[in-house]
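Each remark here refers to the structure printed beneath this line.
The complex appears here minus one protein chain, its other protein chains still in place.
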Amino acid sequence: MSSISSAPSSMDQPWVLPSRGRVGMLSLIAAELAIFTIFVVAYLFYIGKSLTGPLPKDVLELPIFASICLLSSSLTIHAAVSALRNGRVGTYAMWWFGTMVLGLIFLGETAREWYHLIFDKGLTISTNLFGTTYYSLVGLHAFHVTVGLICISIAMVLTLLGKVKQEHSERAEVFSLYWHFVDVVWIVVFTVVYIIGR
Amino acid sequence: MASETIALTAAHDVPQPIGTILHDWVNTVDHKKLGILYILYALVFLAIGGIEATIMRIQLIVPHNHFVSPQVFNRMFTMHGTTMIFFVTMPILFGFGNYLIPLMIGARDMAFPRLNAWSFWLTAFGGLLLYFSFIGGNGLYGAGTAPDVGWFAYAPLTATAFSVGHSTDFWTLGLLVSGFGSIGTAINILATIVCLRCPGMTLGKMPLFAWLNLVMAAMVLLAISPLTAAQMMLSLDRFLGAHFFDTLAGGSAVMWMHFFWIFGHPEVYVLVIPAFAFASEIIPVFSRKPIFGYPVMVAATICIGFVGFSVWAHHMFTVGMNSYANSFFTITTMAIGVPTGIKIFNWIGTMWGGKIIFKTPMLFCVAFLFQFLIAGLTGIMLSAAPFDWQLGNSYFVVAHFHYVIVGGILFTLFGAFYYWFPKMSGRMYNETLGKWHFFLFFIGFHLTFDFMHVPGLLGMPRRIYTYEPGRGWEIWNLICTIGVFFQIAGTFIFIGNLLWSYFKGKIAGNDPWDAWTLEWSTSSPPVEYNFAEIPVVKSRRPLWDIKHPEDPDWKYE
Partner (left out) sequence: MVREIHQNSHEPHHKSRIQWVLSTMAGCLLAALPVFGNPEDPSQMPNMFKPQSSPAHAIFHLSLFVLAICAVIFVIVFSLLTYSVIKFRRRANDDGREPPPIYGSNQIELAWTVIPVLIVLVLFLATARVIHGIQQAKKPAEAIEVIAIGHQFWWEFRYPALGVVTANELHVPVSDTSHPTPTFITLLSADTDHSFWVPRLAGKTDLIPNRENHMWIDPDEPGVFIGQCAQYCGTQHAKMLLRVYVDSPDQFKKWVQEQSKPAQVSESAREGRRIFETTACVNCHAVSGTVADGRFGPDLTHLMSRDTIASGAATNTSENLRLWIHNPEAIKPGSLMPAMNLNQQDLDAVTAYLETLR
């Protein structure tokens, strides 16, 4: 059946629907936000309820440097995607590399902080409610950063092999939505853990 | 009226070696094949879940029975509930959605075919992981095998102190894994409906089936995630010594309940909304009238989608929340009865003034209407918190939710099977056998679940492997168990009918029901690419417009 309607079509405007990549990624982000919300709720609920120490104010230091790195990486990835959209592949590669470096620094800083908390302060996930909620929330976020970094690295390799072109800019943009989401979640986690919870 | 499709029949006539066929099915990314895989998978688990239920009902037929031990009984109700929700109802609804949505919206496949396949296999693996617990669940103390913590696995019963071995972990991980599959399918359904509709099919012109599945998919994204989060937390507790639900370390058992029911209540709307979708397609066709009040049906569904996230603690009325919280959840739960009730009126309005044809799909949908009415009313009774303080956690609740899931969802599912079986297989089922299935199952359903309300009113709690004589519960339990055998008989006839008809049924043709949505314009079964040319539509009933060019729908909508 070629045309269901035999009457003159009222389709003057072109039939344009949203891109499936963007819709799919936004749906995934919605689901992920729901998961994070539950961990945040648990964190907030258990503030002050630990039966033993150590307590947040005793052991937590503001991860300013790490946060600046991660949040800047949103800017760099945005620049990378813009460059690619305009066909400037070299510029894109540079900004993309910058994003990867900043993300790695963030993970490194998180690892350093955890090492310090576990071995110097004696705080593990099973120590008390603070330990449980802290490691799970920050850890879940770090896991999402890691997954993002793996994707960025794969794209970096493909870029270095010369396989990434202007026509791939939409895919890069869809991925950048994920990366921005990771950064937004960090803002929430930072506020809840290091500001409200301390 | 037959529609012409360019069909590549030559390749299909050559009989293929079994290895090629299996390889094709295992590797497929075609939405139709994946839909059928979901449905067949769910039917297998329906049989298993049914056996688990039968075992329980036999144990309860008389007080102090010794058919199974308490340990086995407790595993039975845990596995029955978990199986029926996660490995029967969800997959079967995803299966029908997968199969029908692209056809109904004039697309060639789902938005992400490979994600589709990945989601199915993940869900399938989750079910196998859960059932592996029967063999592999033995932990350090020889305790374990299948989980026995109830399908909602309340803390701290699930803590390592009270659930030794790994039985609970099979529950947690099996569902965690299949949960990711569900999220994948939900993303796919959402993206497909938003992005792949054929030209002319605005959101206001797509079939209600598509609308309702869209709302369902959005709910899955937001509802499964809390369960995933809670299960991650439980696993951290059990494996790494975390204290999320460890009451001895200051953790909160009630928090598990909140997280679970923030998933659990929207989940039941996730299950029932596709059932509404089936009814909304079948009832109009068999009444020969368009659905009454399409815009309000959409609005009511969206309303249910939102309000459904605000009622969860009506499962926790007995937990000791304060009177303000109890009142809040009472009114939200009562409120959600309004859009749900409106839908029943709209279906009545559809039948009103029509010419109702009582073929098997319609029989199941009409029974659904009566049964869903009762289920909704017992829900209203439970929504009044003080009444729930008596009825909650009793057999009244068990009767209520089985009324919704069996009397509501399963009945429309049977209707959907009969309605779309000709499209999926190319052959008609046997109408006489279909009616036998309906009447046997109808009698069995009512014997079991009507009378199940009474023990609840008389103080019988749920999840007990036996009960004391002299409390007035014996006769009702006996009747409930008898009903099971009628349902089993009906189900056997159902499976037999489908099997026999698949090989020997009359050829169905493209449009055996004289229906109006796009799937009936394709061949039966449809070719792999669905449509030779992507259709262009002008109204909600594109095939009506073709069949009645002098009086098309788009003039009046």
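Which chain is which? They are A and B, in the order written, and residues in each are numbered from 1.
We adopt the following convention: contacts are C-beta pairs under 8 Å (C-beta built on N, C-alpha and C of every residue); 3 or more make two chains touch, one makes a residue touch a chain.
This is a predicted model, so every value here is computed, not measured.
Every shown chain touched by the omitted chain in the complete complex is listed here: B.
Contact with the omitted chain, checked across B:Leu458, B:Ala489 or B:Ile534, is made by B:Leu458.
Checked against the hidden chain, the listed residues B:Ile21, B:Val44 or B:Ile348 yield one contact partner: B:Ile348.
Contact with the undisplayed chain is limited, among B:Ile36, B:Leu369 or B:Leu518, to B:Leu369. The chain omitted from view is touched by exactly one of B:Cys195, B:Ile302, B:Ile356 or B:Ile443, namely B:Ile356. Interface residues of chain B with the unshown chain, by the touch rule above, are 69-71, 74, 148, 150, 154, 156-157, 162, 247-248, 250-254, 287-290, 292-296, 318-320, 322-323, 326-327, 330-331, 334-335, 337-338, 341-342, 344-346, 348-349, 351-358, 366, 369-370, 373-374, 377-378, 380-381, 384-394, 457-459, 461-475, 548, 553, 556-557.
In this section, only the chains that are shown with their structure count from here on.
One inter-chain figure worth recording: chain A and chain B are separated by 34 Å, centre to centre, where each centre is the mean of the chain's CA atoms.
Within the complex formed with chain B, the residues of chain A that make contact are 1-7, 9-11, 15, 17-20, 23-24, 27-28, 30-32, 34-35, 37-39, 42, 45-46, 49-51, 125-126, 128-129, 131-133, 135-136, 140.
Chain B meets chain A in the complex at residues 3-5, 111-112, 115, 183, 186-188, 190-192, 194-197, 199-200, 217-218, 221-226, 228-230, 232-233, 236, 240-244, 249-252, 255, 259, 262, 518, 521, 531-533, 535-538, 542-543, 545-546, 549, 552, 554.
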